[in-house]
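Supplied in C-alpha cells, the structure appears directly below.
A single protein chain has been omitted; all remaining protein chains appear in their positions.
All chains are identified by letter, namely A, B and C, in their written order; residue positions are counted from 1 within each chain.
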Amino acid sequence: AADKCIVPWSSDTPMVKREAKKGPFKIALSNSYIGNTWRTEMVQIAKSYTERPEVKPLIASFQATSSGNEVSAQIAQMNQMILSGVDAIIVNAASPTGLNSVIDQAVDAGILVVSFDNVVTTKKAILVNQDQYEMGKKWADFIVDKTGGKGNILVVRGVAGTFVDQERTRAANDIFGKHPDIKTTEVYGNWDDGTAQKVVANALAAGTKFDGVWSQGGDTGVVRAFQQAGLKIPPIAGEAENGFRKLDSELKFPMLSIGQSPALSALSIMVALDALQGKEVPQAVSAPLPIVTTDTLKEGTNFFPKIGDSFFTAISIPVCGLDFTAEQILKQKV
Amino acid sequence: MLSARGISKSFGGVHALQAANFACERGEIHALLGANGAGKSTLVKILSGVQRPDAGTIAIAGETVDFAGPTDAVAHGVATVFQELSLFPHRTVAENIFIGHEPTGFLGQISQSRLRAAVGDLFASLGVDHIRPNALVADLSLSDRQLVEIFKALSRKPRLLILDEGTSALGRKEVQRLFALLRKLRAGGTSVIFISHRMSEIREFVDRMTVFRNGHHVATVAANAASDAEIVEMMLGQRVERSFPTKTVVSEAEAPLLEVAGLAAGSDLKGVSLTVRRGEVLGIAGLEGQGQGTLLLTLFGAYRRAAGTVRIDGAPARIGTPWQAKARGIALIPEDRKTEGLVLPMSVRENITFSVLARLGRFGFVSPAKERRFVESMMQRLAVKAASMGLPARSLSGGNQQKLVLAKWLETGADVFLFYDPTRGIDVGTKQAFYELIAGLTREGKGVVLYSTETSELIGLCQRVAVMDDGRIAETLEGDAITEENILAASLRMGRARPDEAVVVEAAQ
Amino acid sequence: MTTSRLAARVGAFTKHGVAVSYGLLVVLIVAAVIYNPAFASWGNIQAQLQIATFIGVIAIGQTLVILTGQIDLSVPWNLTFSSILMATLYGQGYGAVTAVGAALLVGIVVGLINAVGVAVFRLHSLVWTLGMNALLEGLTMVYTNGQPPDSTIPGFVRFLAVGHVGGFPVAPIVWAVFAAITIVVLARSRFGRFLYATGNNEPALFLSGIDSRIVYVGAFVASSVCAVLAGILLTGYASQTYLGMGNDYLLVPIAAVIIGGTNIMGGFGGYVGTIAGTLIVVLLQSILSVAQIGQAGKNIVFGVIIIALVLLYAREARPTD
Partner (left out) sequence: MILRRYKSSLLAILALILLLGYYWYKQPLILSPFGFRLLANQGTTLALAALAQLTVVLTGGVDLSVGAIVGLANAIAATYMGDSPFSVVTVVLLTLGAGAGAGLINGVLVAYGRIQPIIVTLATLYIYSGFALLIRPQPGGSVPSYYATTLTGSWGYLPYSLIVLLVVTLLFRLPIMRSRLGTAIYAVGDNPGGAHMSGIKVNRTLVSAYVIGGVLAACAGLFLTAQTTSGDATIGTAYTLNSVAAVVFGGAILGGGRGLALGPIIAAFFISIIISVLFAAGVSSFYQSVFQGGILIFVLMFGNAWTLRVRNRLSVLRS
C-alpha cells in the first residue's frame, strides 16, 4: 500500500532514510489544543491504530498528551518527551513555527519527529498533511462550476492568523479572481458551527442573495443559517462535519464535502514506524483528499445519523488501509 | 503671610465658599472655625492646590499664586494635614512621612539610612517613641495615624502648615506636645492654620481665630477677645447653650439589659466585663487605642471573639456576626461614618432603610410608598437637613451624615446602642441634637454604650463610666465620681507604667 | 412625582451614561441604515435580535456580578458543559424537563462555588472564576470523552430559540421577559439594593447587619444560571451542542455591560444600559462584518470604538474633584 499511500508532496520532495532501529518503539503524540471534536477523534484514531494487531508488536509504549494552545507549554511538553527518551514524536503543533527550535533539539537527540495537520515549517521534521491549497481550490472549482462562474459567493473563513485559513483562502481567491462576474463576501466563522451560523445569518440578513457558499468549516451552521432565514440552500462546498452531510442527505442541496482527516494521526504513526525501521520515506507526505458529494453520501460510511453534528466524518484513509468505524474510535478513552 | 480674597467655590448647586476672605500673619497660629459644612475644608483644599477656586485670588508672602495642583502648593511651602487622611496604609510609617521627597542617593535610589535618620529626628521633635518607623500604617491606631499625618506635613518644613481637624483623634497629651512644637515653629516664622471643633484646644493654643458661616467670612478676632457663647453665635448665627439633658434615673435593682463577662478579642481586648441597664448610658473612656473600638466591634459581632460571654436580658446571646447582633437588638454607630456607616454614593433614602428594608415591602421587594413614608418620618424625627431624600449621602454635611447612620438603626427594634465617638468632627449645634437623641433613647428604656474622646460628654451623659486601659477596664466611675480629673487619673494610674506619664500630668495641671 | 425627584431620576439617567449609550445606539443604527438600507429590513432586525439574545441573557448575570465589583469568567465552559449535559440526558431518554433541570442545577452549583470563593475565601473573581472555567473545561472533556452527543434537542428548547409567535421571533421575547425581571429586581428589590451597596461599600453594608455573602451568592448564581439559559438557547439555535460553543461569550457580554455604562468596579449602572450596550456590540460586529475589513482591521476598529464610547461617557471622577 505504501507506494499509493505515502505519496511525496511534490516531485522535488526529498526522500529521507534513517538507520534502521530495532523495535518496539516508544512513541509519543504531542497535541496542542484538545477542546474540539476533530482533535479528540485524531487522538482516538491514533490510539485505535496503535492497538491494531499488526501495529501493536512494533510499539513499546504510546502516550498522547495535549498542552493547550500555548506554544511554550507545548515546547515544555516536547522537552519532557525528549527527557523520557522516546523514539519518535508525532506532533500537531500549536504554531507552525513556534516549535522549530525544540524540534531541532529533538532531532539532534536522535528522535524522529513527524508533524501533521497544523504542520511545522522546519525541514528537520517529516510532514504529513493534506494539501490545504488543493482543498480550497477544489471547493472553489465546484462553486464556479455550479454557479456558472458568476454571482455572489459567500466565503466563510476560519480562524484568522492561521496557516490553514490563509492557504485555503488563497486558493479560493486565486480561482474566484479569474472570474470577473463572481463577487465574494467574506466572513469569519472560526471553524465553529455556532459562530459560522451567526455570521452567515448576519450576512444573509444584510440582504445580499448568495448563489454559492465556499466554506472551510462550521458548515452545519452555514446550512442552518440558510434554513432559518427561510432561503433556498445554494450549492455549498465545505468541510466534512457529520451535521453538514446529514443535512445534505435530507435537503439534497448541491454539496461538495472534503474533510481534513483526523486519521492523519494514524498515517503519521505509520510513516514514523516505517522511517524508524529504516524505510525510505518522503520528507513531506501528501495525504489524499477524501471527497464526498451529494451523490456519494453513504449512511454509516461517510456520514452517521446517530452521532453528533460536530463529528468529523473523514475518519478513514482507505488507500493506506486506515479504515476505522465510528464505534471503534468513539470508545477510545482520550 | 497668606491672604485669600474673594474665594468662591461651588459644587453643583452647593455654594461651599462665597467670596470668602481669609488672612494669616507670618508666625501666628490661626484657628479657622465654623459649623459643619461652613466651607473650612474647602478653603483648605484650595489653599493646598487640591481644588481650584471658581473665583478669588491667593497671595503667599505677597506673591500672587495660582496652584495647578498640590505639587505647586508644596513648592510654595504649604503643607497640609487633610481632614480625610491621605496616608498609604500598606506602606511603612517612614515611607508615608517622606512620600514624594524621600532622600535619594546613587541613581535616584532611595537611601534607607538617611530616611531612617530623618524620621528619627522628626519623632524626637515631638517626643514620640512608641511608633516604629518600619510599622505599616494599616497597623496603627487612628491617633497614631494622625500623628504620622502631622509628621508628613512637618517633614516638608513648611512656611504655612494647615491642620484640618488634624488633632481630632489625638489624646490631650499629644495635642499638648504638638502645640509645644508648633510654638517653636512659630518662633521660626512658620504660620499655622488650625481647624478643630474642640473649643478648649482653640482657647488654649491659638493666637487669633476666623469664623466662617455658610461659606462666608464672619469675623476674625484675637483668641481671647470673644466668649465661647459669642463664638458659637458667630458660627451658628444664633445662641446655643451647650447643656446636657437630664440623665434618666436607673434603679440599681433593675435587671441588667446587657451583661458582658470576660470578653476578649484580637490583640487589644484582653478581658472586659460590664453591664448596662435599661435607661442607662455607660460611658467608655481611656486614652486612645486601649481596646475601646475592639470592644464595641466585638460586641456587635464584627470582630471575632476569642473569649467571653454576652447575655441580653439575662439570656445568653451568641453574637458572631453583625446580623446576629442585629437580630438580638444591638445597634452600632461606627467610628467612621464615611467608610463604615454610610454608602456615600447612594441616596439618603437608601442609606436610612438598609437595616429595616425587610419590613418595608413584601416578597423581597421594597414598596416605594412605604419606604418614602418611613424615610420622611425618620428625617423629621432626627431633623435631617437635606434638600431631598434622593440626594446622595455624600452631599450631606458631617452632622447630617451621622444622623443618617443613627436613623438606620432607630426602628430596628434595637435595645442596645453602641456609639463610637458619635460627635467627632460635628459642630456644636448638631452635637446638642445628638445629646438629646441619646437621652431620648434612654427614656425609651434602651441601653447605651458610649465611647467618646470628649470627656465632658461622658460627664454630661453617663450614669457610669468605664475607663479602659490596655484592653481591660481599669476602673468604673459612678455618679459624682465621674469627673475630668478622675477619668484622667484612672486612664493613667493603672496598667503599665508609662514613660510619658510625668509630662502629661504636668501638662494637665 | 415631584420635580426634584424627576430631576434626580433624569440626572441619574444621564450620569451613568445610559442616555448616552441609547443616543449612540440610535446614531449607530442610522449610520448602518445609511450605509446599507437592508439593515432596516425586518429580516435583519430579527437576525440581529436573535444574536443579541444570547449576549443579552449572559449580560444579565454579568451586569449583576459587575455591579458587586466582581466579574464572571467561568461563562464559556459553564455554558458548554451544562448544554452538553442537557443534550446528553435528553438523548438518553430522560424527559426534557429533567434534562433542562439538570443543566440549571449545574448552573446553580457552579454559581455557588464561584460565590463561595469570592464571599468566603475572599479571592478575586478574576482569578477564581478563571480557575473554575478551566475546571469545567476539563470536566466537559472527561464527561463527553471529547465527543458531544447526537443532536436531538427538546422541542420546546428549539421553540424558545428559533420559534415564532405571530411572526415575531420567540428568543427576543424570552430576553425581554428576563430583562424586565432584571430591571425590576435591580430597582425595586432588597437584593438589588444590597447589590449596589456591596459594590459601593461592602463594610458599610456589613456593619448595617446585612450578610453581604448572600449578595454574592445571588449575583454569581444568577450569572451562572444566565449562562446556562444562554447555552440552552444557543443549543436550540444551532440545533446541536459542541465543544467550544461558549468561546465567543466571554469578553463580548462584558464589553456590552461596560458600553452600557455600568461601572466595572461596581456600584453604578444597571441593566437598562446593558441592553443598549448589547445592541451596540451586536450591531457593531455586524457592520464590521458586512464592511469587509479583515480580522486585523476588525480588531483594531472594535478596540478603538470601545475606547471612544467610554471616553464619551464612562470617564471616572477623581475622588477629590
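One rule holds in what follows: contacts are C-beta pairs under 8 Å (C-beta built on N, C-alpha and C of every residue); 3 or more make two chains touch, one makes a residue touch a chain.
Only a predicted model underlies this, so the values are computations on that prediction, with no experimental measurement involved.
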Visible chains that the absent chain touches, using the contact criterion stated earlier: A, B, C
In the full complex, which of B:Arg52, B:His90 or B:Lys157 touches the chain missing from this view? B:His90
Cross-chain touch to the chain not pictured, restricted to B:Pro70, B:Pro133 or B:Gly460, is B:Pro70
Among the options C:Ala96, C:Val109 or C:Leu123, the absent chain makes contact with C:Leu123
Cross-chain touch to the chain not pictured, restricted to B:Val65, B:Ile99 or B:Met199, is B:Ile99
Specify the residue from the set A:Ser67, A:Thr147 or A:Thr184 that touches the hidden chain. A:Ser67
From the list C:Ala32, C:Ala103, C:Met132 or C:Val185, which touches the chain that is not on show? C:Met132
Please give every residue of chain B in contact with the chain that is not shown. 48, 50, 69-71, 73-74, 80, 82, 84-91, 95, 99-102, 104, 107-110, 152, 265-266, 297, 302-304, 321, 339
Tell me which stretches of chain C touch the chain missing from the display. 73, 117, 121-124, 126-128, 130-139, 141-142, 145-146, 202-203, 206-207, 212, 251, 254-255, 258, 263-265, 294-300, 302-304, 306-307, 310-311, 314-320
Over the whole complex, note the residues of chain A touching the chain we left out. 31, 34, 43, 63-73, 75-77, 79-80, 83-84, 95-101, 121, 160-163, 166, 333-334
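By our rule, only the chains that are shown with their structure count from here on.
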By Cα centroids, which chain is closest to the centre of the whole protein? C
Just curious, how far off is chain C from chain B if you go by their C-alpha centres, in Å? 44
Whole-Å distance, chain A centre to chain C centre, using C-alpha means? 34
Centre-of-Cα separation between chain B and chain A, whole angstrom: 72
Numbers and ranges of chain B residues touching at least 2 other chains: none
In chain C, residues with contacts to at least two other chains: none
Chain B-touching residues of chain C, taken from the complex the two chains share: 2, 4-5, 8, 188-191, 193-194, 196-197, 200-201, 203-211, 267-268, 320-321
With touch defined as at the start, can you tell me which chain B residues reach chain C in the complex? 45, 50-51, 300, 302, 321-323, 325-327, 332, 334, 339-346, 350, 354-355, 357-358, 361, 364-366, 368, 387-388, 390-391, 408, 412
Residues of chain A touching chain C in the complex: 34-37, 39-41, 43-44, 160-161, 185-188, 190, 192-195, 197-199, 201-208, 220-221, 224, 228-229, 243, 306-311, 330, 332-334
